[in-house]
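So, subunit A:
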Amino acid sequence: MKTITTDALIIGAGLAGLRVALACQAQGQQATVLSLVPAKRSHSSAAQGGMQASLGNSVKSQGDDETAHFIDTVKGSDWGCDQTVARMFAHVAPKAVRQSAEWGVPWSRIKAGPRQAVINGKTTTIKEAVQTHGLIHARDFGGTKHWRTCYTSDGTGHSLLYAMDNKAIAAGIEVHERVEALQLIHDGQRCQGAIVRDLVSGELIAYLAKTTTICSGGYGRLWSASTNALICEGTGTSMALETGLVPIGNPEAVQFHPTAIVPAGILVTEGCRGDGGVLRDVDGHRFMPDYEPEKKELASRDVVSRRMTEHMRTGKGVKSPYGEHLWLDITQLGAAHIDKNLREVKDICNNFLGIDPAKDWIPVRPTQHYSMGGIRTNEKGEAYGLAGLFAVGEAACWDLHGFNRLGGNSLAETVVGGMIIGEHVAAAAKQTDAPEEAVAVPHWHAVAAEIDALLQAEQGNDPYDLREQMEQIMMDKVGIFRTGTELEQAVVELEQLQRQASELKLHNRTRHSNPELVEALRVRKMLKLAVAVAKGALARTESRGAHAREDYPQRNDNEWLKRTMVHWRNDAAELSYEAIDISKMELPPGFRGYGEDNTIAHPDSAVRLAQVEQWQQQYPDATEQERQQALMPYELPTLLSQPNQRRGVGK
Partner candidate 1 sequence: MQPSVQPDRRAAKREVAQGVTGAILTLFLLLHLHLEASILFGKEAFDAMASFLHAGWADPTGHGYSFLVVIAAAILMFIVLLHVYAVSRKIPVKLAQYRKLREHGLVVNHGGTRLWRWQLYSGLAMLLLIPIHLITMMVIPEQIGSEQSAARIVYDGGWLLYGLLMPLSIIHATAGITRLWLKWCPISEPRFFGRSITRGVTVYLIVLGTASLLMHIYNGLQA
Partner candidate 2 sequence: MTGRTITFEIFRCDPQHPNDSARMQTFELTEAPGMTVFIALNQLRKEQDRSLQFDFVCRAGVCGSCAMVINGMPTLACKTLTSQFKSGKIKLMPLPGFELIGDLSVNTGKFMRSLSERLQGWLVPAGAERSFDAVEATMEPQTAEMIYESERCIECGCCVSACATAQMRDTFIGAVGLNKIARFTLDERDGRGPDDFYHVLGGDDGVFGCMTLLGCADACPKGLNLQMQISYLRRKLALNPDRII
């Protein structure tokens, strides 16, 4: 058994993983990062639109602050998020943007003076103050009160990931590429690393570590059409699930992005609408104002996606060989704007559709986009169930996003989470004894045996077949709108597939680089996750955020203001729930502001609201800190707890 020992093992070299590694290294802890692909090819690089942080620089961001960001995030989550986490997050986000600027991200900057912008379908003139010239700019994104989304043209994820990876190379952090973590090493109490397969040589290596942090991204590839990269298969998340000890939180909370191109499923950024693009139907009619007169195209993602689906159901979709779609129209932004700020969009339209977005409308439809659920952790990023195990980024359910994530909050989560949780990971690594090799032995043998069996099996199912069936079930039955009947079928069928996956037969018996073997190992993990998603969705008989049950259209705070927890026990998904405590909320549940309010309220909501309002009336002169302390105290690592300075516009 080959072993590699390190202080902090980090599984995933996207933004979250690299930022945690940097935090560990800065604290003198050796970080070793694992990745399926070279770090810079991680899925974080695909994020185009931007990263939210309340810098409040631009005129359109005037008056923005942490509280506004916090409120938008909580409302966006349909009150499903952990408000303490949202508070911590909103506080650190500006620091994350500013630090990354010091590390080399060429954030788009404000140019003083007047400029034309398309707002709400009309060309308007915006004038930026001289004092803000050269400060970091922000664009408009859905569900936010102010313009808050910092961006670099439309390659925000790319430039962030490059800056972060460059920094990691400078710090001498080792990134082991083309390896796949397959099983966590643990003794039932504490996680001590992972068993990892080298995807090139096929070698199995035991990585032993004081702390293990899973930053393996989302699981969009459970669906056949997803905006996610092909490697977003959730195997890291599933690996935690497979321990039987660590629960997955809210697996059913899955976001569908309104604008992925048809048929390739490649995302065109929300920035298109933020910058003034509109949605049109088969008649060329701009339909969003009919449904959402106030926010229109910039309503929250889940809302826009549902409205689009609804509109297509009324027969207003555009028919195509690949099914129905609608149009995204950004022609009014003009070629100059598109060339500068929406270049990737232009390239994508050119390469995959053969059209010019400055002249033609883009065929789009809602497509799977983001996994709000993931490995359930506490505020410090510590996974439930196993000591020494952390999770950060899209793989985690730190629970910043609840049932719907705001655009731009995810990149922010990866970096902010990396900064906050990275400190805790480093501290834990310092306090923990060296891992014991003996603990790894049974895990190593288990994985080796699984691989041997796969390579020898004379009969069984085809992994590609199972995978295809799974993707189709998820697509058809666990999509944007969900019903009890369909979900029930989905659960039955997925469980059936999951059982079938225990018998797989491969055509390719190579022990080293063998794509079919990789597929076989992954499909088993993916099916477990798929079962968890479908079961969670079936059980949740309400509609909240992105989880929309046609048979239960109301948000039911009374019964469902709680987090789904899925454990994998006795080869089946087992559900339990974790209450979300209204009496500790800074922002008690209320109306989210879309459509009509049909929430079934929880009695505690009114009580808590009264409490909060009363306190505010009682102490009108209280400082921000006092207010926070009284209503919802939270604690950040000292390094990150200082107040954020702002220029303030027009001074």
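One rule holds in what follows: contacts are C-beta pairs under 8 Å (C-beta built on N, C-alpha and C of every residue); 3 or more make two chains touch, one makes a residue touch a chain; residues count from 1.
On how the list was made: all candidates are chains of the complex that A comes from, given by their letters.
Just so you know, these numbers come straight off a predicted model, no measurement behind them.
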Subunit A in this complex - touching candidate among 1 or 2: 2
Residues of subunit A touching candidate 2 in the complex: 37-38, 40-41, 43, 45-46, 55, 94-99, 101-104, 106-111, 133-137, 152-153, 155, 158-159, 162-163, 166-167, 169-170, 175, 177-178, 200-201, 229-231, 263-264, 266-267, 321, 340, 344, 347-348, 351-352, 354, 464, 506-508, 510, 512-516, 642-647
